[in-house]
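The block that comes next holds chain A.
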Amino acid sequence: MLALTSVRAGYGTFQALFDVSLEVRRGEAVGVIGPNGAGKTTLMRVISGLIRPTAGTLVMEGVDLATTPAHRIVELGVAHVPESRRLFPRMTVEDNLRMGGFVPSARPKFHRQLEVVYELFPRMRERRHQLAGSMSGGEQQMCAIGRALMSEPKLLLLDEPSAGLAPVLVEQVFQLVDRIRASGLTVLIVEQNVQQVLRVVDRAYLLKTGHIQTAGRAADLLASDSIREAYLGV
Partner candidate 1 sequence: MINGLLLGGVLALLSLGLNLVFGVIDVVWICYAELIMLGMYGMYFLYTVYHLPIVLGAAICIVGVGVLGLVLHTLVIAPLLGAAPINQLLATGGVLFFLQSAATVLFGVEFRNLGLRLPVLKVAGMFVSYSRLLAFAAALIAMVLVYLFLTRTYTGAAIRAIAQDRQIMPLMGVDTRRIYLITSGLGGALAGLAACLLVLQYDVHPFVGLTFGPITFLICVLGSLGNFAGGFVAAFVFAGIISVGGLYLDLEWGYVFAFAFFIVMMFVRPEGLMARRS
Partner candidate 2 sequence: MSRYLPWIGGAALLAMPFVYHQPYPLHILIIILIWSFAYTSWSIMGRFGLVSLGHGGFMGVGAYVTALAWNYGHVSPWIGVPLAVAAAAALATVVAYPCFRFRITGHYFALVTLALSGIVLQVITATRDFTGGSLGYTPERYRGGSSLWAFQFSDKTTWYLIALVVWAAGLYVWSRVDRSMLRYALEAISEDEDAAAATGVHVTAEKLKITVLSATMTALAGALYCQYQMFISPDTVSGISVSLQMVFAVVVGGIYVSLGPTIGAVITILLAEVLRIWFGTRAVGWDNLVYGVLLVLFIIFLPKGIVGSLADLRRSVRWTSS
């Protein structure tokens, strides 16, 4: 479904990604793990179009993402839940969800998708008229994921969904990811929390200082030493 080949990207003179190649097949859940500063968020942004690659190709179901205008990428079925949620703080939960369903193809389905999201997140239904900025971290994460789901995406990009959340909430978030997966959605998760994410995904890539170090099935990676080396340097 999604294939990156030798992608390079960065910010101005600073290069963050070096020859990154990965792929995500339909129905899979793939993780990208790595320590801080590895380039994980940059990777997400390149896929969703917030920054452009300087080299390499990104293809989503046959469409070249690098030449697609950023605001069109959502229409291709790619929904990105950004790092630290990035909700619109002075808009209500429902308004935030509405923004998720902004693309013309999603508008006729707005009410149906709204129901789907509220089924998934009953707490959001309760707080539908509450200002997003006034909610707790866990609730904001739910809202952010819900917002991404409003466009009925084919591929969901999750950038560090557990960041800043208490362990109990982290559990809930990954259970949620499991449920989303089970409904048939393809998911690409970028995470620092290795244990949690490797239990939820099929495969994973290890990204360190912009390079893909290892790739493999989640179970294999959990057992191997390469992760420990990458994170702790031992």
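Quick note on the criterion: a residue touches a chain if its C-beta (ideal position, glycine included) is under 8 Å from a C-beta of that chain, and two chains touch if they have at least 3 such contacts; residues count from 1.
Regarding candidate selection, all candidates are chains of the complex that A comes from, given by their letters.
As the structure is a prediction and not an experimental result, all values here were calculated from the model.
Asker: Touching chain A in this complex is which of 1 or 2?
Answerer: 1
Asker: Inside the complex, what are the residues of chain A that reach candidate 1?
Answerer: Of all residues in chain A, those touching candidate 1 are 48-50, 69-75, 79-80, 82, 86, 88-91, 95, 98-100, 102-103, 106-107, 151.
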